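Quick one: this structure, given as structure tokens, is what I'll be asking you about.
With one protein chain removed, the remaining protein chains of the complex are shown where they sit.
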Amino acid sequence: MSEATLYGLCGAVLVGLGLFGLIVHPQPLRKILAFNLIGGGVFLLFGVVARRGAAAGFGGDPVPHALIITGIVVAFAATALAIALLLRLFQETGRATLGSDG
Amino acid sequence: MSLALDALTTLAVSVGAFFFLAGTVGLLRFPDALSRLHALTKADNLGLGLVVLGLLFQVEGPFAALKLISVWLLTLLAGATVTQLIARTARPGGPPV
Amino acid sequence: MAFDSGLAVLVLGVAVWTIAARDTFAAVVGFVAYGLLLALAWVRLAAPDVALTEAAIGSGVTGGLLIGASTRLRRTETAAAGEEPGPTLRLAAAVLCGLVSAGLAAIVLMLPEPAPTLAPQAAANIAATGLGNPVTAVLMAYRAIDTLLETVVLLLALVGVWSLAPDRVWGGFPGPRHHADPDGVLTFIAQLLVPLGILVGIHIFWVGSVAPGGEFQGATILAAMWILAMMAGLVDAPPVSRRWLRLLLIAGPAVFFAIGLAGFAMAGAFLAYPVEYAKLLIVTIEIPVTLSIAATLALLVAGPPERAPHR
Partner (left out) sequence: MADFLVAAAGFVLATVALGLVRILRGPGDDDRIMAPQLLGTGGIAALLLLAEAMRVPAAVDAALILALLAAFVSAAFVKGFARPGADGA
């Protein structure tokens, strides 16, 4: 098994773990954390595709690398927006959960 | 020549790694937060310094060497001041941050 | 290989901690560790550009943002504890997520051989951009439209964050006012680190044309330093209605778009660069883009306006 495959399997497990956290945690902040874990796993899977595409003197395919960098920045923007929404919810209602409040 | 340099690198990096171990042992064994903080920062910064020293025998050119040293200096400066900040927070009734 | 296995186990370990920790703050600490370990993994995967981005954004600025939120939401923790799903739902979720992981793992093991790659094309065309770093060449030339749209997405996210401000503070100052204590340690740290950090940020941005680095990584460091200066009370966040701030935020995308349009006249297509001016044009785009991204990221962390503007 190559090291790229190893990190690929790690990424696959990370996506599953993050998804689990996203489903079972009632607190939105924990869901945001879990969502970022999934992001890390997906980027790692992408990185494996890039690493396997090493050619022409590059250690990896630069096109997926550029996409991952774009992805990390956009994930940050989404996280910042989600947190702002959450803090506003807390400010308005004094609660920070999405549960059934009737 | 390169064999001697390699030997120096091995020695310095090994001793540096040992200090990281010492820092962790301190973290595990010391009784309160302040002494754990002490063990952590002193030992790890020394360990990092030795690792940098070891790598200096390997780098090509003065610019790369300067960069390694500046990473260590930055870590020391930032570490020393941030540790103050953490210690004030960790100590109950300590002066305000 | 032993190193990689150990690193993968550590990454999975902190990921499990981030999901399983009882205390949200402890989970956030786990997430910061996760970002840092991923940065190491990116070095091992021969992707130093991504390692820089992950260290700066994935661990650093996202960590700072999440820590701020978790300390504010502390008091709601106990209330949420009663709403956890029952064992049946947890088991079902675990099975579903296990299946997703297994499917992805199977795909990783069945990836085609030899692997498809665009690296030779990138290598063949890099000379036309005058750049030495293939990732920057992809970001600024072949996939420039992605990067242009990304700067717009960041702005849209900021507009979204600002729109959450209550009406009475609209156009005001984001976040609480931090007061500088002249003898305080935090003030000292900020005075020490901010100038050094600005230097490092410019360095990382500038080497991006020939070596790993670039506008996103450099901009993130600049943003972190601005936030540090705000936290220490050295500067206040500007009111979001300030004209110079608005201009700074749109300068990057605007210059990018203008040069893109000029591409029609100069080279016959949107965002096409004439070969002899390619590097000059790319750097002309990158400088305002870096400043705009830095300002946008910092204000995203600062959050919506909370204090009314002075009148």
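Lettered A, B and C in written order, each chain numbered from 1.
To be clear about the criterion, a residue touches a chain if its C-beta (ideal position, glycine included) is under 8 Å from a C-beta of that chain, and two chains touch if they have at least 3 such contacts.
Just so you know, these numbers come straight off a predicted model, no measurement behind them.
For the chain left out of this panel, the touching residue among C:Ile227, C:Leu248 or C:Leu271 is C:Ile227. Between the chain not shown and the residues C:Ala141, C:Ile204 or C:Leu291, the one that touches is C:Ile204. Considering C:Ala15, C:Ala51, C:Val100 or C:Val161, the position touching the chain not shown turns out to be C:Ala51 (whole complex).
Within chain C, the residues in touch with the undisplayed chain are 2-3, 6-7, 10, 13-14, 17, 21, 23, 25-26, 29-30, 32-33, 36-37, 39-40, 43-44, 46, 48-49, 51-52, 55-56, 59-61, 63-64, 67-68, 70-72, 74-75, 175-176, 178, 186, 189-190, 193, 196-197, 200, 203-204, 207, 211-213, 217, 221, 224-225, 227-228, 231-232, 306. Even with one chain removed from view, chain B keeps its contact list with that chain: residues 6, 9-10, 13-14, 16-17, 20-21, 23-24, 27-28, 33, 36-37, 40-41, 44-45, 47-48, 51-52, 55, 58-59, 64, 67-68, 70-71, 74-75, 78-79, 81-83, 85-86, 88-90, 96-97.
The rule is simple: only the chains that are shown with their structure count from here on.
The touch graph of these protein chains is an open line. By number of C-beta pairs in contact, A-C leads when A-C and B-C are compared.
With centres taken as mean Cα positions, chain B sits 31 Å from chain A. Each chain gets one centre point, the mean of its Cα atoms, and the points for chain A and chain C are 12 Å apart.
As a whole-number value, the distance joining the C-alpha centres of chain B and chain C reads 28 Å. Residue positions of chain C in touch with at least two other chains are not found. In chain B, no residue reaches two or more other chains under the touch definition. By the touch rule above, chain C contacts chain A in their complex via residues 1, 4-5, 8, 11-12, 15-16, 18-19, 24, 27-28, 31, 34-35, 38, 41-42, 44-47, 49-50, 53-54, 57-58, 61-62, 65-66, 69-70, 72-73, 76-77, 79-80, 83-85, 89-90, 93-94, 96-98, 100-102, 104-105, 107-109, 111, 115-120, 122-124, 134-135, 137-139, 142-143, 146-147, 150, 153-154, 157-158, 160-161, 164, 214, 216, 293, 297, 300-301, 303-304.
Per the touch definition, chain B reaches chain C in the complex via residues 74, 77-78, 81-82, 84-85, 88, 96-97. Contact residues on chain C toward chain B in their complex (touch as defined above): 181, 184-186, 188-189, 192-193, 196.
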